[in-house]
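The full complex has more chains than appear here; those shown keep their coordinates.
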Amino acid sequence: MNTHSMKQVTIVCEAYAREPLLTLLSEAGAHGWTLFEVEGFGHQGRRDADIPEYANIQVQVVLQPSAADTLLERLQSELFPKFAMIAYESDVRVIRAQKF
Amino acid sequence: MNTHSMKQVTIVCEAYAREPLLTLLSEAGAHGWTLFEVEGFGHQGRRDADIPEYANIQVQVVLQPSAADTLLERLQSELFPKFAMIAYESDVRVIRAQKF
């Protein structure tokens, strides 16, 4: 089985961060992403959530490790200050195909 | 890049387990969760699935490792006996932000 070690980055954010996020994904070299609406809650605790229920999106993108680093750094410096957003990465093994 | 090792717990269950599940997430110290409707099938094999098609939800939550342990133990002891449900965890690295 011909697989390739890559990173999956998951971003949950307010729906109105959609366009700057997709622009950033493209600039970071994302080869593929999926986006779907979720009901969610950004963080709970002693103060109200920044992310209201029912108006969030979840985006999952698979990238080369170096591109994932770039994406995470740019998310943190450029989009985190502006939008309610969480982001995390995990390890995945992708089936190689001629087209990928 | 300032990241933090945490656990993602994924739960797939009947939609009517929603309220007890969200209560349990909150009690386990979940900092964020997303919920979306899925079409799914709980398990296949020699007997019929407990989870019917079209009436399921998938919940993903990111937690500190100790909170993930607590959540999994309580899911198993309190909700698994009552609802058709599967749950699993994986390792994730979360971008740290002031708000998290």
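When the chains are written out, they are named A and B in that same order, and each has its own residue count from 1.
Just so it is clear, a residue touches a chain if its C-beta (ideal position, glycine included) is under 8 Å from a C-beta of that chain, and two chains touch if they have at least 3 such contacts.
What you see is a predicted model, and the numbers here were worked out from it, not measured in a lab.
Peer 1: Assuming 2 chains are placed, give the number of copies in the entire complex as this structure defines it.
Peer 2: This complex, considered in full, is made up of 3 identical copies.
Simple rule for what comes next: only the chains that are shown with their structure count from here on.
Peer 1: List the centre-to-centre spacing of chain A and chain B in whole Å, with centres computed as mean CA coordinates.
Peer 2: Taking the mean C-alpha position of each chain, the two centres sit 19 Å apart.
Peer 1: Residue numbers of chain A touching chain B in their complex, please.
Peer 2: Touch residues, chain A against chain B: 10, 12, 36-45, 50-51, 56, 58, 69, 72-73, 75-76, 80, 86-91.
Peer 1: In the complex, go through chain B and note every residue touching chain A.
Peer 2: Within the complex, chain B touches chain A at residues 1-3, 6, 8, 26, 30-36, 60, 62, 90-95, 97, 99-100.
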